[in-house]
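All protein chains but one are shown in place.
Read from first to last, the chains carry the letters A and B; within each, the first residue is number 1.
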Amino acid sequence: MKFNAGEYLQKVRSQKPVVHHLTNWVTIYDCAAIVKTFGAAPVMAHAIEEVAQMTRIASALVLNIGTLTPEFVESMKVAAKSANENGIPVVLDVCGVGATLLRDNKTMELLNEVRIDVIKGNASEIARTAGEDVMTRGVDSTEVVQDMVAVAKRLANARRAVVVVTGAVDIVTDGKTVFKISNGVPMMASVVGTGCMAASVIGTFAATGGALVEACAAGLVCYEVAAEVGAQNARGPATLKEKLIDAVYSLTVETVASMQRIETV
Amino acid sequence: MKFNAGEYLQKVRSQKPVVHHLTNWVTIYDCAAIVKTFGAAPVMAHAIEEVAQMTRIASALVLNIGTLTPEFVESMKVAAKSANENGIPVVLDVCGVGATLLRDNKTMELLNEVRIDVIKGNASEIARTAGEDVMTRGVDSTEVVQDMVAVAKRLANARRAVVVVTGAVDIVTDGKTVFKISNGVPMMASVVGTGCMAASVIGTFAATGGALVEACAAGLVCYEVAAEVGAQNARGPATLKEKLIDAVYSLTVETVASMQRIETV
Partner (left out) sequence: MKFNAGEYLQKVRSQKPVVHHLTNWVTIYDCAAIVKTFGAAPVMAHAIEEVAQMTRIASALVLNIGTLTPEFVESMKVAAKSANENGIPVVLDVCGVGATLLRDNKTMELLNEVRIDVIKGNASEIARTAGEDVMTRGVDSTEVVQDMVAVAKRLANARRAVVVVTGAVDIVTDGKTVFKISNGVPMMASVVGTGCMAASVIGTFAATGGALVEACAAGLVCYEVAAEVGAQNARGPATLKEKLIDAVYSLTVETVASMQRIETV
């Protein structure tokens, strides 16, 4: 297979893009840490008075509704409009959508009022965002529809966005091309923040300006390969997170090339 | 002694309860991490528009006033009322009460306006909540009254709640039964967040639906046994926290049974 995620890793490291975030208060540190460790420059500013200006100096914008409030979503919209006007890709992590009416409504507002370039969630979150009749149990994925590839493609086409479904096998699609990625380790599901960090990594790779669907897939591959490397010496979720971040720091293109497990469907 | 904290550990792992939090911005990640590592599902949402609904899908609610604002406490009340109506236990960590008038007033408002099932704090915080004349120095315990068991029992009876006093020897009482737990390691006092995580663990075990005073005691025992296991390879506060969380992940019922140091008074 010709796809080489490591090429995108090199682009991130040479371009060092600024990646602006409006994210949740639980995993905000880890989102910044993973972006910085990949060699990029995270910024996490949320005041409605400055988000438009801060977004303009960024090469990607990552939104995450994990600890949303209505006011915070207004800041997200201002930031996203600034990104839209300046051709900066916007990633939306639909964290916990389906758990409450507020999350459902605000996700739809974001999708309808600004241009979202990448929609990222676990299976139940993406299914909910696509209009499937599923319930989310808190922020963890529970119910999964039968054919997530079909759901993801439908959502991608409806929203003209790249859709990323994280899970044991990740799906990345722009509605035509479909990547399936089977890197990563099961213990990642026991680490708080692995999903949020995935969205930040996707934003970081999207910032490089290549084909969006490929950049998103490359980011996930590199991140999950690092998790596999880190997991070799991890004894539980806390050491896994630490060693994953360390592994990102010293990740080589050769390691990515030899360990990537990605296929097109 | 017949009390087996490990039985509650098994219940947490099999039930995987959702534990909703309105907590502080300092240790919010660690609170989520410890709950998830025990096998439960943490949720940390605070918008007043969604906390009632989010609480309904949870099996316990944990409130922590560490970085309170008046608006945040209003969200806590809405969440707690939802919990009260749905028979979901509410844990209140009276973090830093006694340090400022705001903390004193808001703690009393919470205790008077909603039903709190578990009141948790260090010695000076619990003494203050019980109406003793003590001052808190920031968020660390400083002055301690002579007989904390009597103070805890009095508060438990006055508020018809389980009271948990953390310290070198923890006290857990519903006003009748009194457990004293002497697990844990002194270095925990040098790790930011060990107290907040204790409240989250108590919420997680309270979510299993057993006798509340026993569930709270069992949670503390399991958490502090894990700290002892983790401390064997810790070289300072940062590694202690990491290894504590890892130890929770692989904690066995047998380890808990052989290491628990709990007595009834």
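The rule is simple: contacts are C-beta pairs under 8 Å (C-beta built on N, C-alpha and C of every residue); 3 or more make two chains touch, one makes a residue touch a chain.
All values derive from a computational prediction rather than experimental measurement.
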Of B:Asp93, B:Glu125, B:Glu214 or B:Glu242, the one touching the omitted chain in the full complex: B:Glu242
Which of A:Met148, A:Ile181, A:Ala247 or A:Ile262 contacts the chain that the document leaves out: A:Ala247
Hidden partner chain, residues of chain B it touches: 24-27, 29-30, 66-70, 96, 99-103, 137-140, 190-193, 235-239, 242
In chain A, positions touching the absent partner: 18, 20, 25, 28-29, 32-33, 36-37, 41-47, 49-50, 53-54, 57-58, 241-250
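We adopt the following convention: only the chains that are shown with their structure count from here on.
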Distance between chain centroids, defined by C-alpha means - chain A, chain B (Å): 33
